[in-house]
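Comments concern the structure below.
Only one protein chain is missing; all other protein chains are in place.
Each chain gets a letter, A, B and C, in the order it is written, and its residues are counted from 1.
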Amino acid sequence: MSDAPERILIKGNEAVAFGAVDAGCRCYFGYPITPQNEIPEAMSRLLPEIGGCYVQAESEVGAASMLLGACASGVPSMTSSSGCGISLMQEALSYMTGSMLPAVLVNMARGGPGLGDIGPSQGDYFQAVKGGGHGDHRNIVLAPATAQECYDFMFRAFALAFTYANPVMVLGDAVVGQIKEPVRRTPPPDALAPERLAELAAPWRVEGRGRRGPGAAPRLVKSVYLAEGTLAARNRQLRDKYEAMRAEARWIAQDTDDADLVVVAYGSIARAVRSAIRALRAQGAAVGLFRPITLYPFPDEGLRALAAARPGRRFLVVEQNLGQMVEDVRLALFGPAGRGAEVLFHGLMPGLLADAQTLEEPVRLALAGKEIRS
Amino acid sequence: MTASAYQDVIIAGFGGQGVMLVGNLLAQAGMEYGREVSFLPVYGAEMRGGTANCTVVIDEEPVGSPLVRTPLSTIVLNEPSLARFQPRLAEGGVQIVNASLIDRALVDERRRTVYIPVNDMALKIGSVKMANMVALGAWIGATGTLPLACVQDALNRVVDGRYAKLVPANAEALAAGYDFAKKQTA
Amino acid sequence: MSRIVFLEDRCKGCRLCIDACPAGVIRPSGRFNHQGYEVMTSGEGCTGCASCAVMCPDTAIRVFRTARTAEGGRA
Partner (left out) sequence: MNNPCNALPEALRPREGESLVFDAPAAQVDRPTHYCPGCHHGIAHRLVAEVLDELDATDRAVLVASVGCSAFSYDYFAVDALEAQHGRACAVATGVRRANPDSVVFTYQGDGDMAAIGLAESVHAANRGELITAIFINNTVYGMTGGQTAPTTLIGQITTTSPAGRRLRGEGGPLRMTELMAGLDGVAYAERCALDSVRHVRAAKKALRNAFEVQIRGLGFGFVELLSGCPTNWHMTPQAANRRIAEEMIPVFPLGTAKNLLDK
């Protein structure tokens, strides 16, 4: 055996909780909803042991509002929910973006619209990436596919949230949350030490002015800007920040060098796609995988590079929804900097479980340039 | 990766038959054996019809899809599960079928099957609650995916500390199923 | 005698101080501050009880109390 720490077999949801706590999270606010209940359950055990706080709120509205208060205090804090619960959090999410607060939210998405079901779905892509709340709020969105990534991405989420003073959402689904896999509980290379997070919050957190010494001026954390020109200035500041976030785009490209067809998929669906691609490549098909790790900022550059490297190369977007990320793929390839490429779409219906074998046929059809029926 | 290193199984039965526990045990053992594993309990629509099921994948490289449409093996503990998963079993795959609760006439003779009375065997060992362990033992015997001892040892991590005294009996149940399958396939 | 001082630029002319004064010494002045509110004025007889200041929503009144040297004695 290597020197690596022991692997433990835990659910993605539990990995989220361990990752958050190890990354420095000290407050959790939530409300029960399937399929993410292992997160609050784990947090209610873990946080009190280390002097942190766990509060089961009266609603997701309350939970997200408590998160706002804890984040304004500069303490690494999070909430988690799913589907309809995340909808209820949109108000606070918009306020937290407007107030420039480092909130971390986890959405283990379930099927929708409405109450939907408790199975996996990627129907919340638009809500997560385009912003489900009011105003020009943008949030970094990370999309884990494995339990290990659930652990690792919590470090990245807190690091990004505090670096940019902006909410970060971790978007999984019922499969990512419920899958049990081996996880090594060791901080990933992009982790920021909890002391560093505290340093980043020191210039703006509310804490009682006396903590900053005698005669310190009071601080105010807010999103309202009524005086003429002040909201414009705030939005310019946010725009510049969103631009800077583009440097955080991450993706994984696998087997793309020789690929005539690149399948674009994220999260749990990318796993099924990867297995399908493995099987098809064994049969000689030239097909590869492009997996966005950040859904916002979207990895435009990576996609464009793939398109430019091999003109005529096709792209097939596979999502478990009616077609959401495909719009961002098209924007990347057809937008101002893109030179275009053939972009096909295959949608898996929410409420069904996606396996690799089912995905082989649409990929084969896309390779042959034939119509795919979702 | 070699083709033989990959193994997957769907374990299905009534809620309460311990389907999730043996799935968990298998994944834990696979991990301790140094393999990559995934264990996925299935919720929602899949829970209708009186069955609970989970999928375990064991591989030498990181697991891709944690779900399989045509499993290489199944463990079916009740009739609804047989009806659901027998048609999906991959060609050449093996199924462990609970003879205590499932009519032999329902078993597709073209399928490689270990037809084993897990409830009756478990009762003899001490408790019908260990039927799931007998079935998993039979699966180990039939597939050879992991050493029996490795799975028996993993019981110590999977069984809650409060029930530690039940570990030896569960290990015995695993062995009984294992021996049954070995004899049948010998 | 005690006295009160109005911060006239804070006064909004609500007149709550008039009702509050047990000595009845506060009345409108007929003058307006820069915001156009009619400010108050105080006549003789203030006891320094601060009731007006307690009721003032704009913290526009300061109260100075003179220590009484003898019962009924006034400066």
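Just so it is clear, a residue touches a chain if its C-beta (ideal position, glycine included) is under 8 Å from a C-beta of that chain, and two chains touch if they have at least 3 such contacts.
These numbers come from a predicted model, not from an experiment.
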- request: Sort by label and list the shown chains the missing chain touches.
  value: A, C
- line: By the document's definition of touch, the residue of A:53, A:253, A:322 or A:352 touching the omitted chain is A:53
Query: From the list A:43, A:68, A:249 or A:332, which touches the chain that is not on show?
result: A:68
Task: Could you list which residues of subunit A touch the chain missing from the display?
output: 26-27, 29, 53, 55, 57-59, 61-63, 65-75, 77, 91-92, 95, 99, 206-211, 215, 218-224
- prompt: Which subunit C residues would touch the chain omitted from the figure, given the whole complex?
  reply: 2-3, 5, 7, 9-10, 12-16, 18-20, 37, 48, 50-51, 53-59, 61-67, 75
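Following the convention adopted for this analysis, only the chains that are shown with their structure count from here on.
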Field: Centroid distance [mean C-alpha coordinates] between subunit B and subunit A, Å
entry: 34
- request: Compute the distance, rounded to whole Å, between the mean C-alpha positions of subunit B and subunit C.
  value: 89
- prompt: If you average the CA atoms of subunit A and of subunit C, how many Å lie between those two points?
  reply: 62
Message: By the touch rule stated above, which residues of subunit B touch at least two different other chains?
response: none
Statement: So subunit C residues touching two or more other chains come to none
- request: Please give the residue numbers of subunit B that touch subunit A in the complex, ascending.
  value: 24, 27-28, 31, 34, 36-46, 62-70
Field: subunit B-facing residues of subunit A, complex
entry: 1, 7, 9, 34-35, 111, 117-119, 146, 174-175, 178-182, 268, 271-272, 274-276, 278, 351, 353-358
